[in-house]
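For this view, one protein chain was removed and the others were kept in their places.
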């Protein structure tokens, strides 16, 4: 398989990130199929045509279903609002296409389950847009944990904060509704945190959560008054992993000054590992080794010693960026398709992340510990 | 009142810190009574004598009750193991002495209540060793919050981690027992965190907690086997403040690499404040003000603009140290005695902090939310 | 001009960076011509063919002069060792091609002068690979300086350190010779520093420099002994700018732990600006404004408020990477070609940077201050 045909639905933040990844992935990695940019779906049509020209797609359409019947397309990228993921993913799978879908999977756990079932039944490859697990620094953290660099993991903490809903004067949008947006901070960013935490410490058994809406109402854009914000600005939870390890997660979309503050502390019997996405090329490692007088946290700068950093740059410390993570994520997906292996976060793995964020919300609403296998 | 007579019980970590504070406080502050170092109690007697000579006390005794009847003594410092606080504090108050007692107050909530009742009945001044609230950086944080520098407080997170029990090979001691040590991480360091959080966000209404003992047993020093660790290495809780604000606290005494990691994030509607004791002369402030392109977290270095820093040093950024916090704490206590005002953390205020840490432990054991007014 | 034909010479570190930039630039920016990847030159031929397949070039050759006569090619990228730049650039210009050449320009000042003269005479566009000036954080720093955010500039310091020659056991290579490599740290990385410093503070009038070779010899790879290192590991200089501002530059290629430590401090009458490439998405700004008690260095995280960051990502703080800088650099070159305007660092501007690094070396050798207009 030398080249794989791509159909892209959506051209916003993530649509562009997918397009850029498709354009770069083979040139970066060498060992993956090239991507042929067959068709792009967006509305209205003139926007679709403009973006196809910019991104380098062969054709444009304002009917996403047009992609389904095109035999030149083997993979469909879904980067539209979350409420459309289920319908599109099911249609794409039914049409025999592999699916790369942005996170979160869907608005509801029911939708996510339907998508997962369809994916499993299809025999096709699926992948969700959990780009942060693609970071070489994260891969290195996982290797260090697996190799015992910090001993046995005994506790883990994670956080994910942004400030895109911090300003009380931001107008009300559909994002504030459960019907159209589903969960708030948990769905937008909390699920990313769970992708890191479970990557480091394995599956979660149960959660004890709290959620809070900081700004209960927001002004309507037309000045006619205020409307209610239905989903959470802040979510926190005490976690119990299947391994017995305890943890804590915190998240806010109203945390002033935080732009992409996604990170973790892994506490081990022989050390500690710390990461923060706002300094995504760094990893902090403490090891109880050597003379006490020279112990401390070591700031590891990612380099060719942390694959696949070297595919982007042979010089250490020169920094990868956010869009590079999408390239690594895509490379994994293309290899899974080529090798008929399992992508890192396919719909089945993704469903577990959906369960985690919904479990926090249910726990908060019902005031009780919620097990992920009973949600 | 030009000079106040002091009796000190205990000469360990905190005993020395008290002695140093007594020696410096008037020279630093100018406006407080001097301290006359009357007598010091320690066992055995030769150690008491050596420490009295080193610290500059007039006399030494191995009988702490000897201090009670000495009319030259107006204040007694209690810096002995926590299990002795109740008896000593009650005796000192009964003898008409003001009491500066190290934290935590006592092993049990019952002991703490007895101490608080005695203090209230006595009309004497009491103060607990919550040195971190004495930091000019913390005082500044409180002023910024009160002045609305970050808008209305909407969420707060705190952490306190050290690694003094991180090593699995450390031998078992009495510190591992509930009978002799009481709580673990919560009592040793967790109570400090609550002193900061309630200073910033007011009283706590209820907690939902979890605790964990990482190292279930420890080797006996004599090599004869292992004994159980009864109290917690790790504690975490979801907090609800009386103001309605939500929060999260985390704490560990087994967190490798953390030496004095005590800090907080205060989330406001217009900004954020962050502090960490390991960089105790810094405060991080984000304000949603001015052009977006120059917004960010500002690292404020403490200086004479943050009283009482200037009493130690007229030059900014020259750094206070841990022992300086004890001097500030003592100055507040001496002023309260002189002015017959209320010390910042007297036994009544301290009892609320005891309730908080015990509430976390009770919540964890019983698996339910615990209100502080019902514990 | 909808599309521009590209010929690439060299496929190493920078060759790949150019190829990736050509593949992405239009998709990222939208407003620039697309790049048609016409031909790639590398040796031997099978490597050329493999890289052409990986990077997506239409054809491959092991004869770089083959690119000169191809009418489909309008731009030639030169990413070969520095000793080949002069011949290739002159040939490309003679063939009527625009030239994007990696830095430093050449081995000697004489070569650089010849290249500059040819470029000026040709009427074609040239650009040198000074990617760090393309950083949105640097563009923002320049805007802040121009807008008076730190008052009048009064002093500037810069540093550029890496550790690729820190290990005494690294074998001797041609890089150690003046004949084949020219300058050492000054040529490899020092010129980047001058591109930042002159961007911030204008042209340099004179320098007073020192150079040092830390590792005087290196082992021959065949084990037959040691050979001399002829060029400098470390260079430092006191700078005087034409504006009268004083400055200091330091550089080392043997600075253990430094991976891409390129940065500056700009001292102004009303503030200070600090940057470091190892945290390339951050800028530190101090302004003497507002209450003293809240002053400090603000860490600005780059965001869509710092163009052209937003072309890569609409979310703040999500991080650009090194390869993104090449995309911005290329976009500027393509716009200059399209608009017949002057690229930021063309051969004429680049010659001034060559003068600066050679002036430091001359000053060090001759023990006297060297003016750039007399070198």
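Letters A, B and C mark the chains in the order given here, with residues in each chain numbered from 1 onward.
Assume a residue touches a chain if its C-beta (ideal position, glycine included) is under 8 Å from a C-beta of that chain, and two chains touch if they have at least 3 such contacts.
The shown structure was predicted, so the numbers you read here are calculated from the model rather than taken from an experiment.
Chemist: Check each of B:4, B:176, B:301 or B:330 against the chain that is not shown and name the one that touches it.
Modeler: The missing chain is touched by B:301.
Chemist: Given the contact definition stated above, which residue among B:28, B:105 or B:229 touches the chain not shown here?
Modeler: B:28
Chemist: Among C:113, C:155 or C:371, which residue is in contact with the omitted chain in the full complex?
Modeler: Considering all chains, including the one not shown, the answer is C:155.
Chemist: Suppose we count only contacts with the excluded chain; which residues of chain A make the list?
Modeler: Interface with the chain not displayed, on the chain A side: 140, 144, 149, 285, 291-301, 303, 305-306.
Chemist: Under the stated touch rule, tell me which residues of chain B contact the chain that is not displayed.
Modeler: Within chain B, the residues touching the omitted chain are 12-13, 16-17, 19-20, 23-24, 26-28, 30, 34, 54-56, 162, 164, 258-261, 277-280, 301, 303, 312-324.
Chemist: Using the document's contact rule, name the residues of chain C that touch the chain not shown here.
Modeler: Against the missing chain, chain C presents residues 150, 154-155, 157, 166-168, 208-210, 212, 214-215, 234, 236-238, 246, 248, 250, 252, 254-258, 265, 267-272, 286-288, 295-297, 367, 369.
Everything that follows uses one rule, which is that only the chains that are shown with their structure count from here on.
Chemist: When the centre of a chain is set as the mean of its C-alpha atoms, what distance in Å lies between chain B and chain C?
Modeler: Distance between chain centres, rounded to whole Å: 53 Å.
Chemist: Could you please state the distance in Å, as a whole number, between where the Cα atoms of chain A are centred and where those of chain C are centred?
Modeler: So the centre of chain A lies 34 Å away from the centre of chain C.
Chemist: I'd like to verify one number: the distance from the centre of chain A to the centre of chain B, where each centre is the average of its C-alpha atoms, in whole angstrom.
Modeler: Each chain's C-alpha centroid was found; their separation is 41 Å.
Chemist: Would you pick out the residues of chain C that each touch at least 2 other chains?
Modeler: Touching at least two other chains: 301, 303.
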